[in-house]
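Here the structure comes first, spelled out in structure tokens, and everything after it is commentary.
Then we have chain A:
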Amino acid sequence: MTNQFKYAAIECDNVSKHYISERALDHLDINIKTGERLLVIGPNGSGKSTLINVIGGLIRPTKGIIRIHGVDIHKSSPEHRKTIGILTHRPFLYEDFTGRENLTFFGKLFNVPNVSYRIEEIADLFTIGHLLDRRVSLLSHGNRKRLGMARTIIHDPNVILLDEPDSGLDAHSLDELGQTLGQTLQSKTIVLTSHNVDWALPLVTDVLQLSTRQEALKTSIREYHSLHELRKS
Partner candidate 1 sequence: MKTYLTQVWDISYKDIRLEMRTRQMAVSVLVIVIALMIVTNLAIPKSVDATFTTTATVIWLCILIASFMVVMRNFVIEYDQIGFHGLIMCPVPRDAIYLGKVVSNLIFLLVIESILFPLSSILFDVPLLTPTVTAITGMATIGIVAAGTLFAAISVNTKAREIMLPVLFFPAVIPIVLAAVDATQNALNPSYGAKILEDIGVLAALSLAIIATSAILFNFAVDE
Partner candidate 2 sequence: MHIGYVVRIIIGTGILIALLGASDGTEIATTNQSPEANLPFLFAAFAVAWLGFIIYAWYLASQHSRLRQEIANMQKQLTDIQDSIEN
């Protein structure tokens, strides 16, 4: 726990990720402090999803180091992954299992004490209790997303990475997700990407603007608003 306060929650040190024909991330240097909530915005192809995947350790960057609480994620022990919860556009759920089976499986692997109780708790949070015993393959896209969200935070991670958690959600679920992010996960470090800036802005403390041409720009929410005003006038 000491690490958590001594180091930045997430530290990207000169991170680049080049695919064969394009550069998704280019010399990115960002620091995200514990408790910070960062909204990543940018046009398609600016590397938002790549950033989430790279920080989560699903993609190895071409260059550079990512540290979570001061530890290089590609050299850390598997135990260190307990601090990270990641949701990409695919929910990472076994489709022939029910929601409960999925959550139990991942909960066990994450060493969550008292898994069945924790599942009920999380199901209440996202009001998915009635969906838990259906097969994932029968669920709608939005419900899968909610279940994926439940999987992401089942082990109570300190760093939560969400790639477009709002896509495919109806207005009610959006509200619900907003409340969860805003209240329940208040003390967590969160990085999320979204196209729905109006929905996401009130939830965050900082904004990172990625673009294909320009350098990434990280601003606090207040600075972002004033920049925005400036551009409008």
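Selection rule: all candidates are chains of the complex that A comes from, given by their letters.
The rule is short, and it goes like this: a contact is a pair of C-beta atoms (placed from the backbone, for glycine too) under 8 Å apart; a residue touches a chain by one contact, two chains touch by 3 or more; residues count from 1.
Since we're looking at a predicted model, the values are computed, not measured.
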Message: Just to confirm the interface: in this complex, chain A touches which of 1 or 2?
response: 1
Message: For the complex, give me every residue of chain A touching candidate 1.
response: 56-60, 78-82, 84, 86, 88, 90-97, 101-102, 105-106, 108-111, 151
